[in-house]
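All protein chains but one are shown at their positions in the complex.
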Amino acid sequence: MKIRSMKRRAAFGLGLLLGLLTFAPPGGSAAEPIRIGAFLAVTGPASFLGAPELKTLEMYIEEINGAGGVLDRPLELIAYDAQHDAKKAVTFVKRLIFQDRVDLIIGGSTTGTTMAVIPLVERAGVPFISLAGASVIIDPVKRWVFKTPHTDRLAVARVFEDMVARGLSGIGLLSGSGGFDQSCRGNAKALAEVHGLTVLADELHASGDTDMTPQLTRIRTTPGVDAILYCGFGAPTSIVAKNLRQLGIDLPHYQTHGSASQKFIDGAGAAAEGTRLPAAAVIVAEQLPDDNPQKAVGLAYREAYEARYQEPISTFGGHAYDALMLAVGALERAGTTDKEAVRTAIETTERYIGADGIYTMSPTDHLGLDTESFVMVEVHDGGWRLVE
Amino acid sequence: MTAALLQYLISGVTIGAIYALVGLGFSIIYNASKVINFAQGEFVMIGGMAAVFLVADGLPMVAALPLAVLLAVLVGIGLERVAIAPARGASVVTLIIITIGASILLRGTAQLVWDRNFHTLPGIGGGMPIEVLGATILPQAVLVICATMAIVAALFWFFKATRTGQAMLATSYDPTAALLVGIDTRRVLTLAFALAGGLGAIAGILITPIGMTYAGVGVMLGLKGFSAAMVGGLGSPMGAIAGGLVVGIAEALTAGYLSSAYKDAVAFVIILLVLVTRPSGLFGRRDGISL
Partner (left out) sequence: MSAGQSAGLGLLAVILAALPFVLDNPYHFEIAILVCLNATVCVGLNLLIGYAGQISLGHAGFFALGGYASAILTLSYDWPPLGALAAGALGVAVLAHVVARPILQLKGHYLAMGTLGLGVIISIALNREVELTGGPDGTIVPPFSVLGWMPFESLEWYAITAGLMFVTVWLSLNLIGSPIGRALRALHGSEVAAETLGVNTASHKNLLFVASAVLAAVCGSLYAHFSGFITPTEGAFHHSIELVTMVVLGGMASVFGAVVGAALLTIAPQVLTVFHDYESIVFGAVLMGMMIVLPRGLVPGLVRLVQSVGFGR
C-alpha cells in the first residue's frame, strides 16, 4: 500500500515535470518582414509610460502595413513587457537580439531599463532608439543608441527659469532612487546655482514607497523653502501630489515631463491642481498658435490615438511615435535593413517634424531635438493648460 | 519641532495599526497550526484590489467592501483546505515553501484577473486633512486607528466569551488535549485561516486610500506584519498589536529624524535585535501562547 502510494506520488511529480519541459521556446521564422523589437514598461509602476507607447507602436505599425509596409516589406512588432525592471530588460533584449533576430530595437520606457541594455546593444551592434528621459543615455554619445524625449537636464532648466520668473529662490527637492530620478536630481543640484537658486532640502524616497509624508514633513520644516521640485515618474508622482495636500503644504509644486500623462492627474485627483511641469507641446496641441509647426502633427496624432483607444494621449505615446517614424524614415533612406546603414541613416536624420519637436541628428547629437517645443504646462481643472 | 514629531507619530500609529492587523493574522494561524503563513500579505492585497475593482464595476461601497473581505476569507479557507491540510506533519521548510508558493500563485492570479497597475480608493472625508496642533491627520487615518481598535476589542471578546473562541485558544495551547476533550481541531484550523484572511483584507481596504494598492503590495506589508508578530512574540495576539505599533512608530521616527531611505530596514533590524537578545519576543513565553 505504502509503496503504491509512493509510486503514485512520484508519477504525479514526473507528470508535472514533463508538462513543463514540453513547452519549448519559439524559434525564429523565415525572414520576410522587417522585425522591430520593443521592450516597454507596459504594466507596473511605470505603466503610464509603457502602455501608451505600446498602443502607439501597434496602431502605427498596423497603419504602415496597411499602406504597403516599408521597402515593400511588412513591419513585424515583437514587444515584451519588461516593466520597470532592469534585469527583465536585459533578458528580453538578449532574446530580441539572439532569438528573435530583430533589425532594430525601440524601448526602454525608463532610464534604468535603457542604461541596463546599452552594453549589450553596443556589443551586438543593433540600432536602438530609447524612449527614456535622462541625459546620460546620449551624453556621452554611444554609437548605436538614440533617444526621442527631451532630457531631464532641459526639464530642470525649464523649471528653474519658471521659478526665477515667479520670484522663487529656495528649492525643496524630493527624488526617487531610479536612474531618471537620480540623473534629474544631479542636474537640479548642478543647475540651481546657474539660475541663482539654492537647493535647501534634498530628500530621497525608495522605489515602491507609497507614503512620502516623512520626507515632505522634513522639507516643510526646512526654513527658506518656497518651491518644491519632484524628480521622478510613474505612480509616485501622484502620491507626492496627494501627500502635499494631505500635509496642507501649498507651496508652488513642480514635477518633470515624467508626469506628463492624464494618469498623473487622475491618480492625484484635486491634489494635482496647480502642479507645473515642462512637457512636449503635443499634450496642449490645441492651445498652440496656428503657425507652430508642432500643432498639425500633434493634433493628427491625438485624433488618431484618441479615436482608437478612447483615452487621452500622453507625451509618452508621442515618444514612441517619434521613435517609430525616425526608424521608418531611416529604413527608407537606407534602402536596406543592414544595421550599419540604418544606424547611419538615423544619425543623419534632418528636420523630421515629430510629436516631440523637430529632430536633426548628428554624430555628436543622438537626440537632435529642438527646445522650442518643450513648454511649461500647469494642471488646471483636471487637464493641462499652457503656461505663457 | 513638536508639530513635526506629532506628524511622524500620526503616520507611525496609522501604519502600525495596519501591521498589527497583519501580524494578528500571522499569530492566529500560527497558534492553530504552527504554520507561518507567508501568503498573509496576499490577503491584504486581495482585500484592497477586490474593493478597488468591485467599486470600479459600479458596486456601491457598502456592498463592495464586505464582498472583498468575503473573498479573502474564502481564499483563506481554500488555502487551508488545498495546501495546508494535505501537508500536515511536513517539515518547517516544506510548509514555508508551500505558503510561499501560495503567495506567488495568488499574486499571479491577481495580476491576471485584475492588473499590474497602482490603484486607490476614495477615503472618507474627501482626503481633506484635519489640523491638530500644527500637524495634519487624514480622516481616513482616524478611521484606520478606530477600526483597528474595534477589531481588536471584538477579537478579544471572541476569544474570551465564545465557545468557538475558547476552542481556538485551547487548541493553540495543546492540540492533542483539545482533540481529547472533543474540540474539532480541523474546524479550528479552517476558522483560523478564515479569520486571518478577513483581518488581512480589512487592513488592505483601510490602507488603500492612504497609500496605494497593486498586485505586489502584499510582499512588504506581509513581511512587516510578520516582524510585528515576531517582535511581540510569535503566537501572542496582544504582542502582535504591540509589535505592530512598535514597528510602525520606529519606522516613522527613523524616516523623520535619521534617514528616510532606510525606513524599510527598521522592521528587520528590530527583528534581528529581538531574535538575538530575546528570541521569544517582547510578550511571548518561550514556546507558549499568551493573550
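As written, the chain order gives the labels A and B, with residue 1 at the start of each chain.
The rule we apply is simple: contacts are C-beta pairs under 8 Å (C-beta built on N, C-alpha and C of every residue); 3 or more make two chains touch, one makes a residue touch a chain.
What you are looking at is a predicted structure, and each value in this text was computed from that prediction instead of being measured.
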item: Left-out chain, listing which of the shown chains it touches; value: A, B
item: Selected from B:103, B:190 or B:208 as touching the chain missing from the view; value: B:103
item: Among A:141, A:191 or A:206, residue touching the chain not depicted; value: A:206
item: Touching residues on subunit B - with respect to the absent chain; value: 36, 82-83, 86-87, 90-94, 96-98, 100-109, 111-112, 219, 223, 226-227, 230, 234, 261-262, 264-265, 268-269, 271-272, 275-276, 279
item: Sites on subunit A contacted by the missing partner chain, in the whole complex; value: 3, 6-7, 9-14, 16-17, 20-21, 23-26, 81, 85-87, 90, 94-95, 98-99, 110-113, 115-116, 118-120, 177-179, 182, 204, 206-207
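Simple rule for what comes next: only the chains that are shown with their structure count from here on.
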item: Centre-of-Cα separation between subunit B and subunit A, whole angstrom; value: 36
item: Contact footprint of subunit A on subunit B as seen in their complex; value: 1, 4, 7-8, 11, 15, 111, 115-118, 120, 127, 129, 131, 136, 138, 210-212, 214, 217, 220, 252, 255-256, 260-261, 263-264
item: Interface residues, subunit A side, partner subunit B - complex; value: 43-45, 47, 83, 177, 203-206, 208-211, 213-215, 217-218, 221, 235, 239, 242, 245-248, 267, 269-271
